[in-house]
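Just one protein chain is left out here, and the rest sit where they should.
The block that comes next holds chain A.
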Amino acid sequence: MTALIVENRFSDPDRAYRALIEAHRGLSDQKSAALNSRVVLILANHIGDLAVLQEALGLGKQSMEQTIPDPSRLKSND
């Protein structure tokens, strides 16, 4: 049985996304990675359910199999 909720739960998902973007504005890449790690830990604890965490990790990994973001793309305009 799946316990991970994958349906949208925000009344305004765009604002949630913007909150993430704003939190990282002005941070170096390293600091961003550090912030992300902390937030993952905070949210994992908030969820407090190892089965859900495992499922989230699985979904994340599954979605990486098709596309791997490449930050170097940001510089290439041609």
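Please note the rule applied: a contact is a pair of C-beta atoms (placed from the backbone, for glycine too) under 8 Å apart; a residue touches a chain by one contact, two chains touch by 3 or more; residues count from 1.
Just so we're on the same page, contacts and distances are computed from a predicted model.
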Report the protein name recorded by UniProt for the chain absent from the figure; options are "3-(3-hydroxy-phenyl)propionate hydroxylase", "ATP-binding cassette domain-containing protein", "ABC transporter permease" or "3-oxoacyl-ACP reductase".
"3-(3-hydroxy-phenyl)propionate hydroxylase"
Looking at A:Ala3, A:Ile42 or A:Met64, which makes contact with the chain not pictured?
A:Met64
For chain A, residues in touch with the removed chain:
5-10, 13-18, 20-21, 24-25, 27, 29, 32-33, 36, 59-60, 62-64, 66-67, 69, 71, 73-77
